[in-house]
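Every protein chain except one is present and positioned as in the full complex.
Chain lettering (A, B and C) follows the sequence in which the chains are written, and residue indices restart at 1 in each chain.
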Amino acid sequence: MSISEAGANAAIVAARRAADEIGIPMNVAVLDHGAALKAFARMDGALLGSIDIAVRKAKTAALFGMNTEAIGEFCRTTSPGLELTNGGLIVFAGGIPIHDQQGRTIGAVGVSGGTVEQDQHVAAVAATAAETSLKGAAQ
Amino acid sequence: MSISEAGANAAIVAARRAADEIGIPMNVAVLDHGAALKAFARMDGALLGSIDIAVRKAKTAALFGMNTEAIGEFCRTTSPGLELTNGGLIVFAGGIPIHDQQGRTIGAVGVSGGTVEQDQHVAAVAATAAETSLKGAAQ
Amino acid sequence: MSISEAGANAAIVAARRAADEIGIPMNVAVLDHGAALKAFARMDGALLGSIDIAVRKAKTAALFGMNTEAIGEFCRTTSPGLELTNGGLIVFAGGIPIHDQQGRTIGAVGVSGGTVEQDQHVAAVAATAAETSLKGAAQ
Partner (left out) sequence: MSISEAGANAAIVAARRAADEIGIPMNVAVLDHGAALKAFARMDGALLGSIDIAVRKAKTAALFGMNTEAIGEFCRTTSPGLELTNGGLIVFAGGIPIHDQQGRTIGAVGVSGGTVEQDQHVAAVAATAAETSLKGAAQ
């Protein structure tokens, strides 16, 4: 199963609200479980250089089913240069997988535009919103 | 000036509705006047191969300030191979520039997923919606 | 749903046998529905230049859910230059989607090494074998 349009939209809407609350315009990318683009939004004023970062964060999280900073931990410990694979991964926080109710990765969200902590916060809100929307749809 | 998030959203919403009306799931990309991604939506069931086509249609229309099929006409008449420039252009219909009220290109929309005629129809609806939303915002 | 390892193996084994019958060593690629590599075999003596062709044929068929020669027809009629998208498509025969029992594309096979007709024949045998193996698994 892969993330639906409704789930992707829930992620985008939640990310936008969370970014507005902290006053930082963000780029938000939602990819499906195969790392193909599902939805994207660049808020007014978000950094142009962050478009690619948001997409790569989501790609990294989708391809490995892990938060991007966890991939970064592998780079530092057991797997130097891992970030050079798959056309370039992002190995700091801001990419988070989205799971279905059985715990399978169905996509990922990537957020970029603020500090790493801000990006991570907004991505977490977005991933949770997508997962919550799945539960609503399943009822 | 470049297309706002509100204008990009108006294009996406209108494209989704037009695609639903003809029953064809579409990929819809909105780029700004510098051909950087502003918003994207892949409807459930839309062809994976059309993601790249939608983005390239919007890129082509943004970079030249013209509909993609007009660029195609240049390829056929005066400029063979033009489609190989800029990392690859799309030279059939479905990419349409978005203008501000002074007629300047502020972005473009690209649509792919149906026949060329269906894509062009949905892109035209989306571009018009973005331009109409600008007028509302300016009042 | 995406093609299983068992289904991919069934395609590879059948392709190998069909290629042996006509005496032409082939490259055979099986990709999942998101166009990620699932299985690959290069028979002894198969052309090196055909590795990339086999993979791209399968990619083209997976991304559009159509035989590669059908994409070629679009290139000739309505969509010139379509083959330049998605990092390069193959628009002649030898790439065939694999469907589940509900008719959904779950992957694709691409074959290269012989004439276009030979490639197409071997790919058809392989796709059928994968689909037949699915039916067996479902019983």
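Basically, a contact is a pair of C-beta atoms (placed from the backbone, for glycine too) under 8 Å apart; a residue touches a chain by one contact, two chains touch by 3 or more.
Note that this is a predicted model, so its numbers are computed, not measured.
Undergrad: If you put the missing chain back into the full complex, which of the shown chains would it touch?
TA: It touches the following shown chains in the full complex: A, C.
Undergrad: Given the contact definition stated above, which residue among A:F40, A:F64 or A:F92 touches the chain not shown here?
TA: Of the candidates A:F40, A:F64 or A:F92, A:F64 is in touch with the missing chain.
Undergrad: Pick from C:A11, C:I24 or C:A39: which residue touches the chain that isn't shown?
TA: C:A39
Undergrad: Spell out, residue by residue, where the missing chain touches chain A.
TA: On the side of chain A, residues 34-35, 60, 62-65, 78-82, 84-87, 89 touch the unshown chain.
Undergrad: Just checking the interface: what residues of chain C touch the absent partner chain?
TA: Chain C touches the missing chain through residues 4-5, 8-9, 36-44, 48, 51.
Just so we're on the same page, only the chains that are shown with their structure count from here on.
Undergrad: What is the distance in Å between the mean C-alpha positions of chain B and chain C?
TA: 31
Undergrad: Which residues does chain C have that touch at least 2 chains other than itself?
TA: 34-35
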